[in-house]
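All protein chains but one are shown at their positions in the complex.
Now for chain A:
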Amino acid sequence: MNMLEIKNLHASVEGKDILKGINLKINAGEVHAIMGPNGSGKSTLSNVLAGREDYTITEGSVTFGGKDLLQLPAEIRACEGIFLSFQYPVEIPGVSNMVFLKAAINAKRKHQGQPEIEAVDFLAWVKDRVKKMSMDIKMLQRGVNEGFSGGEKKRNEILQMLLLEPKLMILDETDSGLDIDALKIVAEGINTMRSPERATLLVTHYQRLLDYVKPDFVHVLAGGRIIKSGGPELARELEEKGYGWLDAA
């Protein structure tokens, strides 16, 4: 079933064109990997999908579950099941992780017409997921990502994803800067979420993650366009040869 359809998407920031005609179709149950050189527009695409307002959409359309995604504010997209794991998660001192997680869960429940989660259920739910991510529950008393190491921040992103149970998971370099143990934990987190009803968009620079989370499709994003698409073997080829041979093509 078609979940996300991006057609001829153009986006610019401060008058500079960054996305120059992206076409991509993602069905439920699929895992798509996007690779590409630094500055090619991978994070821009991720943020445009999540609803960041710094970008101007100059052309094209995006539908999510048949709805016009670009009309929806970021928070409604989140409540409807889009989740972006940030390349650089934001530190929010003074807002505890617990307060934040509960607010996020309740925002989604409210959107779906459900009552707020019971305190005990919330705690049990969080404890279970925290354990899956091999995190220390004490970290959740701290401010959101406050003083977290790079790896801890990425784990915290996946923890939020496990709690919010989105339909479309967009992971922007969630694997970057992780040691091998953390990478395994993050990959397991992603894999537990894989289901026929969900889809995944993985932005990565490394084959390493794709060894754990097998993609169905691999796309190369360069200069604001998808210049090549293929199966998992394309990622290996890129790791060997880099991106230069594609430019020539």
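Assume a contact is a pair of C-beta atoms (placed from the backbone, for glycine too) under 8 Å apart; a residue touches a chain by one contact, two chains touch by 3 or more; residues count from 1.
Following the convention adopted for this analysis, contacts and distances are computed from a predicted model.
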UniProt names the one chain left off this complex as which of "Fe-S cluster assembly protein SufD", "ABC transporter ATP-binding protein", "Diguanylate cyclase" or "Fumarate reductase iron-sulfur subunit"? "Fe-S cluster assembly protein SufD"
Going by the contact rule already stated, which one of A:62, A:84, A:186 or A:210 would touch the omitted chain in the full complex? A:84
Can you say which of A:13, A:99 or A:139 touches the chain missing from this structure? A:99
For chain A, the residues touching the chain missing from this view: 50-53, 73-75, 77-79, 84, 86, 89-90, 92-95, 99-100, 103-104, 107-108, 111, 143-144, 160, 164
